[in-house]
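Note that this complex is displayed minus one protein chain, with the remaining chains in position.
The block that comes next holds chain A.
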């Protein structure tokens, strides 16, 4: 069922700038060339009957309802497949058309159940609407169709024609009895999602929708994105929640709280209850598409694990005490003040998160800088994309991606490095696959054979299956080929880049040691593959680089980001549509949390704290003196805690005890602190070490903005009141007040107004403007009042682009006899980050545990079979997971996800980090893998501790309820 508020014009909008004039039912209209007659009619306010057509999909022309008559043409063409032409005269309602349409509907209804009053789509069913529109009054063929029969015949015997509903997936139901075989679901799976999981099997009257080879949906290749459910004109595919709750009465546009794609959704509501989430067709990042997380995995927001009252305790071995908000604020403030009085003002700090809104993040860093009086504030981007900020600022001048997602529609060569968009950024992954199916070339640089390398109708032209930890070496070999084979875009470099830095870089990458042949043994990538890929990227037309955490989470993360920017500059692939350097951000608001000044060395807008003019600006606005020295980064906070000099921490929306590397180091640091304050929805792993718990609000319970990977600022809108009584920004504000620092915002829009006033790239941003434009890509100011989709157009933000030297320095993490394998980590489609949200939804049906993927050769050597328990040990620790034999791995490399706390993936990862930003080297850990029969010692301790903490939480419960 389509959104309850959108108007479906039947076919996609045409993009031509040339207009064509025509007449429909006597009304004149001018539309872009390439528009269908159906869409033109809709734009003129004329609804032509339709069933197989929807704006989501290309025209198909199968239902024969949308036929029209066109003056001077024979027959009755389908208006969905007929493009407009100048001077065309169309009639949409004639006696002959009425007769044809009634005949068509008569046939449809003869094989459709008439249980409309008890049908979930009642009132929003397109078949029902069309029966009404064409004036269907009788069905001469009777109603006993073959597709909507009872399970048992009248004599009690089983009916061979009966097909039961498919309820195998938790989120939607497939009721084949209501299917009209319009193929919208099949086309949505193909065109929109690009999975090709559905097909029509059989011919003629036997035609039926079939997931994979007539399997159930869960067992098929279906990824549960829901595009088919949205496309279905009847109740054949319906959301389970729609079936259970009935239809919504209003709809609120908001932004998804999962990955960095930042999809726009319409939350369809009944009062304060969500009926379903429908991706917004007008959404500028997602254009009406979504994935299994955003559309379906929102049950966590109302999960019974939600904590809704503040709690405090003196020691983490004490039971929680439920207290009032005022007591919680007073206690926290008194503890922080006590610690600061005794140990100095630098002994406390705060950590914000990419899961917070911009306004929340801004307030946390303001509280730390102005309220605590130090710069000890950091965000979880520290452990994911901090190298992007550093690397892109050094080379291009701004810590952000250069394009919008739609830019890929103009791309000829897609270069994906260390990213797995079909799992981690699925909606953009679908857009990328769409472009690849149109013929764009694909280069993948990844140690694993990710799905993009080979999936339906897509095959990478080059897969550089490198050894983990050799990104910089590979980037240098690509640069070597581009320079030594004369593929540099000299005119671009001469006009746009610093000449001296370019010459130094040219000499540097031309060294023989960086030839693909010389590096082959290091990188594991055959030289001819590197040469082919470099030539394709440099000469194949518009080349766009997309990269992810496989680039940043390395000892040389920042160097690799600079290497990527160097490649784009050298080939002139920057500053226009179709090209660019595109970091795919992990979480919903990574870009925003960085923009908002949550790093210890910089104010909002990436301005260093030592910059006097900026500091004075903030001092004036905030009314207090501010420090000109950088504060502690997250890992520095841990070290200082173990030294006994950092004892109070305010953490909002981040679970450092699960997501940060070397878990035992982190938990030791947390245990050493005197006041850990966690603001979250759940008792997460960090909260088990906390002394104060402040119950946070979900994205459905507050107003604010998220900024996605394309710098797009979109509104988060409150659709229900906060369960705990306060939205997160209010909690931070109250805490600041308790600390004696005044904050008096009445609404998050006022916080954005302050951000805009103090940050040049945000000067033109306001909630009102976002509401008007749908979203805004910063920079948004007097020079670009409606935002900036593509950056660095005529000149780089820093003026001239600067080529940086990128020496390959092998990581300290090396394999040896004790630890002969390399562990790398990543995500899976159905789960998200630490899993706090998705584990509390039925998404766990697709992924109920983290497994260790291992190449068959490595498994055989160790006597490991699929499903065996294996111990994975590194110099940091040991954990036990079940093995999954996977030939997409290369020998010598093992892989796991980190979505479940008990998996202890980060017990194994080490303290190695990016040289520039301390972003952890999650992607390279030397390990040994052996068959075992019981959990690791850490896991046993974890289980005991977890049990103890759950008991202490339960002990607090009688007071709460």
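Please note the rule applied: a residue touches a chain if its C-beta (ideal position, glycine included) is under 8 Å from a C-beta of that chain, and two chains touch if they have at least 3 such contacts; residues count from 1.
The rule is short, and it goes like this: contacts and distances are computed from a predicted model.
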Listed names "Carbohydrate ABC transporter permease", "Cytochrome c domain-containing protein", "Glycerol acyltransferase" or "Formate dehydrogenase subunit delta", matching UniProt entry of the absent chain: "Formate dehydrogenase subunit delta"
Residue, one of A:629, A:818 or A:866, that touches the chain absent here: A:629
Candidate in contact with the missing chain, chosen from A:643, A:818 or A:951: A:643
Hidden-chain contact residue, picked from the options A:147, A:238, A:879 or A:918: A:918
Among A:805, A:845 or A:932, residue touching the chain not depicted: A:805
Chain A residues touching the omitted chain (full complex): 346, 376, 504, 508, 555-556, 558-559, 600-601, 608, 610, 629-633, 636, 639-640, 642-643, 645, 805-807, 809, 812, 911, 913, 915-918
